[in-house]
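This is the structure I have questions about; it appears just below.
Removed from the display is one protein chain of the complex; every other protein chain stays in position.
Chain naming follows the written order as A and B, and within any one chain the residues start at number 1.
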Amino acid sequence: MDYEVVIGLEVHAQLSTHSKIFCGCSTTFGAPPNTQTCPVCLGMPGVLPVLNRRVVECAIKTALACHGEVAPRCRFARKNYFYPDMPKNYQISQYDEPLVVGGHIEIPTPEGMKRIRLVRIHLEEDVGKSIHGEHLDDPHASYVDFNRSGVPLMEIVSQPDLSSPDEAKLYLQRLRTIVQYLEVCDGNMEEGSFRCDANVSLRLRGAREYGTKVEIKNLNSFRNVQRALEYEVIRQTKALDAGEKLPQETRLWDTTRSVTRSMRSKEFAHDYRYFPEPDLVPLATSREWVEAIRRTLPELPDTRMQRLVTEYGIPAYDAGVLTSSKALADYYEACIKRYPKPKLVSNWMMVELLRALNRDGIEVEQSRIAPENLAELLELVDDGTISGTMAKTVFDTMYETGKAAAEIVQEKGLRQISDENALVTAIEQVLANNPKEVSEFRAGREKLLSFFMGQVMKTTQGKANPHAVNKLLREKLAEKET
Amino acid sequence: MITREDVEHVAELARLELTAAEKEQFIAQLNNILTYFEKLNELDTSDVEPTSQVIPMSNVFRDDAVQPSLDRTKVLQNAPEESHFFFKVPRIIEE
Partner (left out) sequence: MDLHALTIHELQDLLGTREVSARDLTEAFYRRIAALDDRVHAYVTLTPEQAFEQADRADHRRQMGESGPLLGIPLAIKDVICTAGIRTTCGSKILHNFVPPYDATVIEHLTAAGVIVLGKTNMDEFAMGLSTEHSASGITHNPWDLSAIPGGSSGGSAAAVAADECAAALGSDTGGSVRQPAACCGIVGLKPTYGRVSRYGLVAFASSLDQIGPMTKDVRDAALIMNVIGGNDPRDSTSAAMPMPDFTRALTGSATGLRLGIPREYFVGGIDSAVEQAVQAAVQVLEEVGATTAEVALPHSEYGVAAYYILAPSEASSNLARYDGIKYGYRTPQWSNLRDMYMHTRDEGFGAEVKRRIMLGTYALSAGYYEAYYQKAQQVRTLILRDFEEAFRHVDVIVAPTAPTPAFKIGEKTDDPLQMYLSDVFTVPVNLAGLPGISVPCGFNSAGLPIGLQIIGKPFDEETILRVAHAFEQHTDYHRRKPPL
């Protein structure tokens, strides 16, 4: 049967402030256990929270970048439940009065830009971490480290506007780009600073009501998000096709077995008994404050992405890749300024440059090829100085040495040979050396043309102009035997 | 009004293991008290804003500056059980 996939994502982004949300402990990742704690984030008797202003600023920036509405007044609330990694056995979060309502993110799908709406963004404190006993010492115990307790989190909830696992991945990538652009979060899923839970359901295409929603947790990389969702879609499809009723439940993604598993059903559904946090006063965000923050923002990634599409006519997908970091987008526009062929530059950057950067694990700011240099390289191809194939070799040398294209071509004598006489000489030499193949070609084996091409390129150390060689070869081979 | 099941449910939420005698006593006492609370229904509060904060204040902040954390010995000093610088608890069953 034909089902529509409906996915909503909940992302918890750790804000990259120096100190925690309600106390002055450091937020640095990876410190020895319980060395970044204090009476406040340990929930000792008598302590009180005080809100880190920069946390609010980070959330406001994110709201602006996602076109959300910053509530003029909001409150914190207590979410009450018992768990060993929660020192107070309540989490200070926000409930019915969140900081941000609404908003949207554009994702660059192959079919073009798609708008994914947000429900809300709110602030809360992170909880500690526990290690199971078998990894440390006593298998009948767990060990709790409160370093992470109190680290500021921003929870971003999307509407169920995502229609496929691919879109989900794009959304996450886009959201991560935005928070990295704004420098509010480092977006590191593996280190846990960017976490995702998914809600997925299926319904018959065209149906108005939503199907049963299943929550998926433990998605700790983009790849796992996609795989888990793909698995869920298949699982739910099979179940629905077989006429089964899907229970509304929470499932865990099992990375080793590549399946989602149902969590043990609890006796009682969580009753969080939310009530307004009496130890904190309300948060009022004036228009002046929001505007002051808006003035500090760079051109937002979404805006820039749209602008690349409309101004340069490149596909949405390309625009998405090129704006995945501010530095990359800056590079692109600097390159086009000198060499105004947007799609060509885009191809070179996406294929050659990003491949090299990803291989070496560095950012574009650290690459030795300046945007002007890339432009120059492409000009040399345009004016026939080097062939397209040779350009890739030159590129690699540029990347390694930082030298300009023209300089490298000069030094290594890589100029393209387009002079017909020189080429004919080379071609005649190749044909003379391979009489057997020549006969075979003339007897009908057309494919040998590429063999001859290859030999000519070899003789000329790759410098022969391929188009010219092709043309001349055919002419020569077509000549009668002398 | 408040039943044994209610008392058991609330005790579970509050992580209190009550004896049978305690449960009986709570059912009676809580019912008594809750009946008294019905008094509040005499008041029409449909247009009244709830007060969560008596002194009107907003926007109390601190700067994003790191302060020294508590010395780890002091952190763990009161722990009923600690090991390898962690707080040791009974094994958490993955839900």
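Keep in mind that, in the parts below, a residue touches a chain if its C-beta (ideal position, glycine included) is under 8 Å from a C-beta of that chain, and two chains touch if they have at least 3 such contacts.
Keep in mind the model is a prediction, meaning the values are calculated, not measured.
From the options A:123, A:233, A:252 or A:280, the residue with contact to the unseen chain in the full assembly is A:280.
If you put the missing chain back, the residues of chain B touching it would be 2, 6-7, 9-11, 13-19, 22, 26, 29-30, 32-34, 36-37, 39-43, 45, 48-55, 57, 60, 62, 70-71, 74-75, 77-81, 87, 89-93. Listed by residue number, the positions of chain A touching the unshown chain are 39, 42-51, 78, 80, 82, 84, 87-90, 142, 144, 271, 273-275, 278-281.
Rule of thumb we're sticking to: only the chains that are shown with their structure count from here on.
If you average the Cα atoms of chain A and of chain B, the two centres end up 41 Å apart. Within the complex, the chain B residues that touch chain A are 9, 12-13, 15, 52-53, 57-70, 72, 75-76, 83-95.
The part of chain A that touches chain B in the complex is made up of residues 17-19, 23-26, 32-39, 42, 50-56, 73, 75, 82, 84, 130-133, 136-146, 252, 263-264, 266-268, 271, 273, 276, 278, 280-284.
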